[in-house]
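Omission of a single protein chain aside, the complex is shown with its protein chains in their original locations.
For chain A:
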(Lines give C-alpha, C1' and ligand atoms only; values in the text may rest on other atoms or scores of the structure.)
Protein backbone atom coordinates (compact mmCIF):
# COMPACT_ATOMS: atom_id res chain seq x y z
CA UNK A 1 0.00 0.00 0.00
CA UNK A 2 2.73 2.45 1.01
CA UNK A 3 4.77 1.69 -2.07
CA UNK A 4 1.82 2.84 -4.11
CA UNK A 5 2.74 6.46 -3.39
CA UNK A 6 3.76 8.00 -6.72
CA UNK A 7 7.23 9.60 -6.62
CA UNK A 8 5.93 13.12 -7.19
CA UNK A 9 3.29 12.77 -4.47
CA UNK A 10 4.04 14.41 -1.12
CA UNK A 11 0.88 13.57 0.75
CA UNK A 12 -1.77 10.96 0.21
CA UNK A 13 -4.78 10.95 2.51
CA UNK A 14 -6.61 7.66 2.14
CA UNK A 15 -10.01 6.86 3.55
CA UNK A 16 -9.29 9.06 6.58
CA UNK A 17 -11.78 8.69 9.40
CA UNK A 18 -11.61 11.07 12.33
CA UNK A 19 -14.26 10.72 15.01
CA UNK A 20 -15.09 12.65 18.15
CA UNK A 21 -16.32 10.09 20.62
CA UNK A 22 -18.15 11.16 23.75
CA UNK A 23 -20.07 9.03 26.21
CA UNK A 24 -23.40 9.63 24.49
CA UNK A 25 -22.55 9.96 20.82
CA UNK A 26 -20.03 9.62 18.03
CA UNK A 27 -19.40 12.52 15.69
CA UNK A 28 -17.93 11.25 12.44
CA UNK A 29 -16.37 14.60 11.56
CA UNK A 30 -14.24 13.11 8.82
CA UNK A 31 -15.67 9.99 7.23
CA UNK A 32 -13.56 8.40 4.53
CA UNK A 33 -11.71 11.34 2.99
CA UNK A 34 -9.24 10.54 0.22
CA UNK A 35 -7.05 12.87 -1.83
CA UNK A 36 -3.47 13.27 -3.06
CA UNK A 37 -1.22 16.29 -2.96
CA UNK A 38 1.71 16.51 -5.35
CA UNK A 39 4.99 18.32 -4.69
CA UNK A 40 4.78 22.05 -5.29
CA UNK A 41 1.07 21.93 -6.01
CA UNK A 42 -2.00 23.26 -4.25
CA UNK A 43 -5.11 21.33 -3.37
CA UNK A 44 -8.07 23.23 -2.00
CA UNK A 45 -10.50 21.64 0.40
CA UNK A 46 -13.80 23.47 0.23
CA UNK A 47 -16.81 23.24 2.48
CA UNK A 48 -19.02 25.03 4.96
CA UNK A 49 -18.41 25.10 8.71
CA UNK A 50 -18.87 21.60 10.05
CA UNK A 51 -17.97 19.92 6.77
CA UNK A 52 -14.85 18.41 8.33
CA UNK A 53 -12.29 20.39 6.36
CA UNK A 54 -10.53 21.82 9.40
CA UNK A 55 -10.63 18.49 11.22
CA UNK A 56 -8.96 16.97 8.17
CA UNK A 57 -6.12 19.47 8.39
CA UNK A 58 -5.76 19.06 12.16
CA UNK A 59 -5.64 15.27 11.65
CA UNK A 60 -2.71 15.71 9.31
CA UNK A 61 -0.97 17.99 11.82
CA UNK A 62 -1.67 15.60 14.67
CA UNK A 63 -3.30 18.46 16.55
CA UNK A 64 -6.78 17.05 17.11
CA UNK A 65 -8.37 18.35 20.28
CA UNK A 66 -9.71 15.84 22.77
CA UNK A 67 -11.81 13.70 22.21
CA UNK A 68 -10.98 13.70 18.49
CA UNK A 69 -9.17 10.63 17.21
CA UNK A 70 -8.15 9.14 13.89
CA UNK A 71 -9.98 5.82 13.84
CA UNK A 72 -9.20 4.67 10.34
CA UNK A 73 -7.41 5.32 7.09
CA UNK A 74 -3.92 6.49 6.29
CA UNK A 75 -2.13 9.78 5.96
CA UNK A 76 0.88 8.84 3.87
CA UNK A 77 3.58 11.49 3.86
CA UNK A 78 6.93 11.43 2.15
CA UNK A 79 9.45 12.97 4.55
CA UNK A 80 12.71 14.74 3.67
CA UNK A 81 14.64 11.50 3.84
CA UNK A 82 12.33 10.20 1.13
CA UNK A 83 10.68 7.68 3.45
CA UNK A 84 6.92 7.33 3.29
CA UNK A 85 5.39 7.57 6.76
CA UNK A 86 1.80 7.05 7.86
CA UNK A 87 1.08 10.11 10.00
CA UNK A 88 -2.08 8.48 11.31
CA UNK A 89 0.17 5.95 13.07
CA UNK A 90 3.14 8.20 13.84
CA UNK A 91 4.33 8.60 17.43
CA UNK A 92 3.79 11.90 19.26
CA UNK A 93 7.55 12.39 19.14
CA UNK A 94 7.74 11.98 15.39
CA UNK A 95 4.81 14.36 14.89
CA UNK A 96 6.47 16.94 17.15
CA UNK A 97 9.59 16.75 15.01
CA UNK A 98 7.64 17.09 11.75
CA UNK A 99 5.48 19.98 12.94
CA UNK A 100 7.10 23.30 12.24
CA UNK A 101 9.90 21.76 10.18
CA UNK A 102 8.33 19.76 7.37
CA UNK A 103 4.67 20.51 7.95
CA UNK A 104 3.60 23.99 8.97
CA UNK A 105 0.23 25.62 9.35
CA UNK A 106 -1.35 29.06 9.16
CA UNK A 107 -4.72 29.82 10.63
CA UNK A 108 -7.86 31.77 10.00
CA UNK A 109 -7.53 34.36 12.74
CA UNK A 110 -4.39 36.46 12.32
CA UNK A 111 -5.56 38.73 15.14
CA UNK A 112 -5.42 35.97 17.73
CA UNK A 113 -3.06 33.37 16.30
CA UNK A 114 0.07 35.19 17.44
CA UNK A 115 0.95 35.29 21.12
CA UNK A 116 0.28 38.88 22.29
CA UNK A 117 3.04 38.78 24.90
CA UNK A 118 6.02 38.04 22.66
CA UNK A 119 7.55 40.13 19.90
CA UNK A 120 6.92 38.84 16.38
CA UNK A 121 10.67 38.36 15.95
CA UNK A 122 10.81 36.26 19.08
CA UNK A 123 7.94 34.08 17.89
CA UNK A 124 9.60 33.42 14.55
CA UNK A 125 13.01 32.89 16.17
CA UNK A 126 11.43 30.36 18.54
CA UNK A 127 10.19 28.38 15.55
CA UNK A 128 13.77 28.21 14.27
CA UNK A 129 15.54 27.44 17.57
CA UNK A 130 13.01 24.71 18.36
CA UNK A 131 14.27 22.62 15.47
CA UNK A 132 17.81 23.79 14.84
CA UNK A 133 20.93 24.22 16.96
CA UNK A 134 21.44 27.90 16.36
CA UNK A 135 21.94 30.91 18.63
CA UNK A 136 18.98 33.11 19.47
CA UNK A 137 20.75 36.07 17.83
CA UNK A 138 21.20 34.21 14.57
CA UNK A 139 17.59 33.00 14.74
CA UNK A 140 16.40 36.56 15.24
CA UNK A 141 18.42 37.59 12.19
CA UNK A 142 16.69 34.92 10.17
CA UNK A 143 13.36 36.07 11.57
CA UNK A 144 14.08 39.51 10.12
CA UNK A 145 14.93 37.92 6.76
CA UNK A 146 11.64 36.02 6.86
CA UNK A 147 9.76 39.27 7.55
CA UNK A 148 11.47 40.78 4.52
CA UNK A 149 10.50 37.74 2.48
CA UNK A 150 6.80 38.25 3.30
CA UNK A 151 7.15 41.91 2.28
CA UNK A 152 6.75 43.59 5.62
CA UNK A 153 8.09 47.13 5.26
CA UNK A 154 11.04 48.04 7.50
CA UNK A 155 11.29 44.40 8.51
CA UNK A 156 14.53 44.85 10.50
CA UNK A 157 12.81 47.26 12.80
CA UNK A 158 9.53 45.42 13.08
CA UNK A 159 11.20 42.33 14.51
CA UNK A 160 10.81 44.00 17.88
CA UNK A 161 7.14 44.86 17.39
CA UNK A 162 4.42 43.12 19.31
CA UNK A 163 1.43 41.71 17.41
CA UNK A 164 -0.83 44.50 18.69
CA UNK A 165 1.30 47.00 16.80
CA UNK A 166 0.24 45.39 13.52
CA UNK A 167 -2.86 45.19 11.34
CA UNK A 168 -4.60 41.90 10.50
CA UNK A 169 -2.97 41.67 7.09
CA UNK A 170 0.49 42.32 8.57
CA UNK A 171 -0.09 39.72 11.26
CA UNK A 172 -1.08 37.14 8.65
CA UNK A 173 2.19 37.94 6.86
CA UNK A 174 3.98 37.32 10.15
CA UNK A 175 2.13 34.00 10.50
CA UNK A 176 3.27 33.06 6.99
CA UNK A 177 6.86 34.06 7.83
CA UNK A 178 6.59 31.96 10.98
CA UNK A 179 5.19 28.94 9.15
CA UNK A 180 7.78 29.08 6.39
CA UNK A 181 10.76 29.81 8.66
CA UNK A 182 12.04 26.24 8.43
CA UNK A 183 11.18 25.84 4.74
CA UNK A 184 8.46 23.22 5.14
CA UNK A 185 7.51 20.77 2.40
CA UNK A 186 3.82 21.10 3.23
CA UNK A 187 1.96 24.23 4.25
CA UNK A 188 -1.56 23.80 5.56
CA UNK A 189 -3.44 27.06 5.19
CA UNK A 190 -6.71 26.92 7.12
CA UNK A 191 -8.87 29.77 5.82
CA UNK A 192 -5.91 32.17 5.84
CA UNK A 193 -7.75 34.98 4.10
CA UNK A 194 -11.26 34.62 5.52
CA UNK A 195 -10.81 37.23 8.25
CA UNK A 196 -9.18 39.79 5.96
CA UNK A 197 -10.46 42.62 3.78
CA UNK A 198 -10.82 41.74 0.10
CA UNK A 199 -7.83 43.79 -1.07
CA UNK A 200 -5.65 42.31 1.68
CA UNK A 201 -6.97 38.85 0.75
CA UNK A 202 -5.68 39.31 -2.78
CA UNK A 203 -2.27 40.44 -1.48
CA UNK A 204 -1.96 37.43 0.81
CA UNK A 205 -2.97 35.00 -1.96
CA UNK A 206 -0.46 36.67 -4.24
CA UNK A 207 2.24 36.34 -1.60
CA UNK A 208 1.45 32.67 -1.03
CA UNK A 209 1.63 31.96 -4.75
CA UNK A 210 4.96 33.76 -5.09
CA UNK A 211 6.46 32.01 -2.06
CA UNK A 212 5.22 28.67 -3.33
CA UNK A 213 6.96 29.11 -6.66
CA UNK A 214 10.15 30.27 -4.89
CA UNK A 215 10.26 27.66 -2.15
CA UNK A 216 8.48 24.82 -3.90
CA UNK A 217 6.26 23.74 -1.03
CA UNK A 218 2.91 22.05 -1.46
CA UNK A 219 -0.11 23.84 -0.07
CA UNK A 220 -3.25 22.31 1.37
CA UNK A 221 -5.64 25.22 1.22
CA UNK A 222 -8.75 25.02 3.37
CA UNK A 223 -11.50 27.48 2.54
CA UNK A 224 -15.22 27.96 2.19
CA UNK A 225 -14.75 30.55 -0.52
CA UNK A 226 -14.82 29.20 -4.07
CA UNK A 227 -13.64 32.55 -5.37
CA UNK A 228 -10.38 32.08 -3.47
CA UNK A 229 -10.09 28.51 -4.79
CA UNK A 230 -10.12 29.76 -8.35
CA UNK A 231 -7.15 32.00 -7.49
CA UNK A 232 -4.85 29.48 -5.92
CA UNK A 233 -5.65 25.81 -6.40
CA UNK A 234 -5.18 23.31 -9.15
CA UNK A 235 -7.24 20.54 -7.65
CA UNK A 236 -10.37 20.94 -5.54
CA UNK A 237 -11.92 18.64 -2.96
CA UNK A 238 -15.46 19.59 -1.94
CA UNK A 239 -16.54 18.31 1.45
CA UNK A 240 -19.98 18.05 2.95
CA UNK A 241 -20.83 16.66 6.39
CA UNK A 242 -17.52 14.83 6.78
CA UNK A 243 -17.38 13.29 3.30
CA UNK A 244 -15.86 14.22 -0.01
CA UNK A 245 -18.79 14.90 -2.35
CA UNK A 246 -16.86 16.04 -5.39
CA UNK A 247 -13.25 16.15 -6.47
CA UNK A 248 -11.91 17.61 -9.70
CA UNK A 249 -9.30 19.86 -11.30
CA UNK A 250 -10.33 23.43 -10.61
CA UNK A 251 -11.27 24.27 -14.22
CA UNK A 252 -13.51 21.22 -14.55
CA UNK A 253 -15.16 21.82 -11.24
CA UNK A 254 -16.09 25.40 -12.09
CA UNK A 255 -17.15 24.62 -15.64
CA UNK A 256 -18.93 21.32 -15.06
CA UNK A 257 -19.85 20.75 -11.41
CA UNK A 258 -21.09 17.20 -11.07
CA UNK A 259 -22.57 17.36 -7.60
CA UNK A 260 -25.68 19.39 -6.67
CA UNK A 261 -23.87 20.75 -3.61
CA UNK A 262 -20.98 22.12 -5.68
CA UNK A 263 -23.46 23.55 -8.12
CA UNK A 264 -25.26 25.16 -5.19
CA UNK A 265 -22.01 26.59 -3.81
CA UNK A 266 -21.11 28.03 -7.22
CA UNK A 267 -24.54 29.51 -7.59
CA UNK A 268 -24.13 31.47 -4.38
CA UNK A 269 -20.53 32.56 -5.00
CA UNK A 270 -20.84 35.82 -6.96
CA UNK A 271 -17.29 36.03 -8.34
CA UNK A 272 -16.92 32.42 -9.29
CA UNK A 273 -20.25 32.38 -11.05
CA UNK A 274 -19.36 35.43 -13.12
CA UNK A 275 -15.76 34.44 -13.85
CA UNK A 276 -16.08 30.84 -14.79
CA UNK A 277 -19.28 30.34 -16.75
CA UNK A 278 -17.78 29.53 -20.18
CA UNK A 279 -20.54 31.12 -22.24
CA UNK A 280 -20.31 34.43 -20.43
CA UNK A 281 -23.80 33.93 -19.12
CA UNK A 282 -24.28 35.00 -15.54
CA UNK A 283 -25.68 32.30 -13.36
CA UNK A 284 -28.42 33.56 -11.09
CA UNK A 285 -27.47 33.82 -7.40
CA UNK A 286 -29.52 31.44 -5.32
CA UNK A 287 -28.82 30.26 -1.81
CA UNK A 288 -28.91 26.58 -0.87
CA UNK A 289 -32.03 25.97 1.23
CA UNK A 290 -31.57 24.66 4.78
CA UNK A 291 -28.28 24.17 6.57
CA UNK A 292 -25.58 21.55 7.16
CA UNK A 293 -27.02 18.77 9.36
CA UNK A 294 -25.43 18.25 12.78
CA UNK A 295 -22.63 15.73 12.42
CA UNK A 296 -24.10 13.52 15.17
CA UNK A 297 -27.50 13.27 13.47
CA UNK A 298 -26.83 12.77 9.79
CA UNK A 299 -29.72 11.83 7.51
CA UNK A 300 -29.55 8.33 5.98
CA UNK A 301 -28.20 7.79 2.46
CA UNK A 302 -26.94 10.92 0.76
CA UNK A 303 -26.47 13.48 3.53
CA UNK A 304 -27.16 16.31 1.10
CA UNK A 305 -30.50 14.88 -0.06
CA UNK A 306 -32.72 16.93 2.32
CA UNK A 307 -31.37 20.16 0.76
CA UNK A 308 -31.03 18.87 -2.77
CA UNK A 309 -33.28 19.99 -5.62
CA UNK A 310 -32.41 16.85 -7.61
CA UNK A 311 -33.21 14.44 -4.80
CA UNK A 312 -35.54 11.50 -5.39
CA UNK A 313 -36.71 8.97 -2.79
CA UNK A 314 -33.90 6.58 -3.78
CA UNK A 315 -31.28 9.07 -2.56
CA UNK A 316 -32.04 8.38 1.10
CA UNK A 317 -31.33 4.63 0.84
CA UNK A 318 -27.62 3.82 0.70
CA UNK A 319 -24.72 6.25 0.95
CA UNK A 320 -23.76 7.04 -2.66
CA UNK A 321 -20.23 5.97 -3.66
CA UNK A 322 -17.81 8.28 -5.46
CA UNK A 323 -18.63 7.93 -9.16
CA UNK A 324 -15.99 8.62 -11.75
CA UNK A 325 -17.58 11.30 -13.94
CA UNK A 326 -14.62 12.41 -16.07
CA UNK A 327 -10.83 12.60 -16.11
CA UNK A 328 -9.84 12.79 -12.40
CA UNK A 329 -13.35 13.95 -11.69
CA UNK A 330 -15.34 12.25 -8.92
CA UNK A 331 -18.86 12.88 -7.68
CA UNK A 332 -20.79 11.34 -4.81
CA UNK A 333 -24.20 11.72 -6.42
CA UNK A 334 -26.54 9.03 -7.73
CA UNK A 335 -27.96 11.49 -10.22
CA UNK A 336 -24.71 13.10 -11.44
CA UNK A 337 -25.71 12.41 -15.03
CA UNK A 338 -28.46 15.03 -14.74
CA UNK A 339 -25.94 17.78 -14.02
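Here is the rule we use: a residue touches a chain if its C-beta (ideal position, glycine included) is under 8 Å from a C-beta of that chain, and two chains touch if they have at least 3 such contacts; residues count from 1.
The rule is simple: contacts and distances are computed from a predicted model.
Student: Per UniProt, what's the omitted chain called: "ABC transporter permease", "Biopolymer transport protein TolQ", "Protocatechuate 3,4-dioxygenase subunit alpha" or "Cbb3-type cytochrome c oxidase subunit"?
Tutor: Options "ABC transporter permease", "Biopolymer transport protein TolQ", "Protocatechuate 3,4-dioxygenase subunit alpha" or "Cbb3-type cytochrome c oxidase subunit" considered; the missing chain's recorded name is "ABC transporter permease".
Student: Per the definition of touch given earlier, which of A:11, A:30 or A:61 contacts the omitted chain?
Tutor: Answer from the full complex: A:61 touches the omitted chain.
Student: Looking at A:27, A:88, A:114 or A:143, which residue reaches the missing chain?
Tutor: Answer from the full complex: A:114 touches the omitted chain.
Student: Where the complex has a chain not shown, which of A:97, A:234 or A:256 is the residue touching it?
Tutor: A:97
Student: May I ask which residue of A:75, A:88 or A:105 touches the chain that does not appear here?
Tutor: Once the missing chain is taken into account, the touching residue is A:105.
Student: What residues on chain A make contact with the chain left out of this view?
Tutor: Within chain A, the residues that touch the unshown chain are 61, 63, 96-101, 104-105, 107, 109, 112-117, 126-127, 130-131, 162, 164, 175, 178-179.
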